[in-house]
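The complex appears here minus one protein chain, its other protein chains still in place.
By written order: A, B and C. Residues from 1 in each chain.
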Amino acid sequence: MFELSATPLEAIDLKSRFADVRAGGYVTFEGWVRNHNEGREVLRLEYEAYEQLCLEEASRIIAEAEERFDIIQAACAHRTGTLEIGDMAVWVGVSAEHRGPAFDACRYVIDNVKVRLPIWKKEYYTDGDSDWVNCEQCAVHGHAHGA
Amino acid sequence: MFELSATPLEAIDLKSRFADVRAGGYVTFEGWVRNHNEGREVLRLEYEAYEQLCLEEASRIIAEAEERFDIIQAACAHRTGTLEIGDMAVWVGVSAEHRGPAFDACRYVIDNVKVRLPIWKKEYYTDGDSDWVNCEQCAVHGHAHGA
Amino acid sequence: MQKKTFNIHYFAILREQRGCSVETLESAAVTAADLYAELQAAHGFELGTESLKVAINDAFCDWGTPLQTGDAIVFIPPVAGG
Partner (left out) sequence: MQKKTFNIHYFAILREQRGCSVETLESAAVTAADLYAELQAAHGFELGTESLKVAINDAFCDWGTPLQTGDAIVFIPPVAGG
C-alpha cells in the first residue's frame, strides 16, 4: 500500500491499517524536514512527484519487501508540495510476527524509496537561494544550474 | 527517557517528546500482544515489573544507545498489568539526523530491553492454562511449575 | 525522414529549465537518446543522459528504446525522495 499526499501526513491515521492479531512487532520510519542539509540552513522545501510511475515503483518496492522478509504487511506514504521544518516527508510502516524482519523490511523500503521513486526535492535556504537536491552534484561544476 | 505505565500506551502521546529541528529520521518499534506464542493460543497476558531496577536498567540501556549511535534522542515505555490481544506492550522511539543510526539504536534498545529489564510476562491461554514465559524452559522438565 | 509525434513531460529541474510541464512535438528521433539530444541542444539542459533515466508510457526504459508515435516520454533527473 502506497500513497502520495498533498496534505500533511500527520493528519492521516496511518497505523490503523495494521490491525492484525498475528502481529507482534511494528516498526515505523518517519522522515522529517531538517533545518539543515549539507551545511546549509534550510527554510522549507517542495516535493514534486511523477505520480503514475511513483505508484507503480512503490508497489514494486513494497511487494519486494513482503517477498524477501517474513512480514505481515508493509506500507508507505510520501508527501508532495510545500513542507516546513519538522514536517513529515515520508512514512514507512511494517508489521510482522517478530521484530527482526519488521526492522529489516522497514529499512529496505525506505532505502529503496529514496533511490528509486521519481520524486524530487527542492530546498529553499535562509540565504534566499534554492536547489534541486542531488542535481547539484550531477551538473558540471556544481551549483550553476540554480542560477 | 523510560517509563512504566499501568495504563494503555496507545493513550500516551509518545512522539511529542521528539520535536527537534535537527532530526531528519525517526524510527519507532511497537511490540503488540499476539494471539499466539510458541504454538499456543493466547487470550491475554500480564506484565509484572520490578520497578526501581527496571527504571535504572532502562536508563542505562538508553544511555548506551545514545553513546554508541549518532542519534539525537531515544526513549522507551513499557506496560504493566493486564493486556489484551493487539495491545501495545512496549514502545521504543529514536530520532537522529540520519536514518541509519536511528534504525540501529532502536533495535539496540528493544533487543536489550527484552533481555535485561526485570519484567515478567504471564500468558493466559484459551485452554485455561497459564505460564510465566521463559520459566518453562528453565525449570526442570518443562511446564511442571504452572501446575 | 518521417517525423513522429511525442508527448514530453518535464519534472523538477528540467521543468524549470524548459519552462513548461508538458509539450507535444514532432521529431525524427529514433530512440529516447536521440530525442533527449535534440531537446538538450534546443534548450540547453545541463544534465546529460548519464545523470538521467527515461520512462516511456509510465515505465522505465533503456535509452536505446525505439520510439513510437504517440509515446509519452519523461526524462527523470536524479531523484531525492524521503
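FYI, a residue touches a chain if its C-beta (ideal position, glycine included) is under 8 Å from a C-beta of that chain, and two chains touch if they have at least 3 such contacts.
Worth saying up front: this structure is predicted, and the values here are computed from it rather than measured.
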Problem - Among the chains presented, those that the missing one touches - result: B
Handout entry: Of B:A6, B:A19 or B:L53, the residue in touch with the unshown chain
Key = B:L53
Completion exercise
Answer key for B:L14, B:V42, B:A75 or B:V90 versus the chain not shown reads B:V90
Exercise for the section: For chain B, enumerate the residues touching the unshown chain of the complex. Expected result: 31, 47-50, 52-53, 56-57, 78, 89-90, 110, 113-122, 132-135, 137-140, 144-145
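Quick note on the criterion: only the chains that are shown with their structure count from here on.
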Fill in the blank from the handout: Taking the mean of all protein C-alpha atoms as the centre, the chain whose own C-alpha mean lies closest is A
Exercise for the section: Calculate how many whole Å lie between the centre of chain B and the centre of chain C, each centre taken as the average of the chain's C-alpha atoms. Expected result: 51
Completion exercise
Taking each chain's centre as the mean of its CA atoms, chain A sits from chain B at a distance in Å of 27
Completion exercise
Separation of the C-alpha centres, chain A versus chain C, in whole Å, is 25
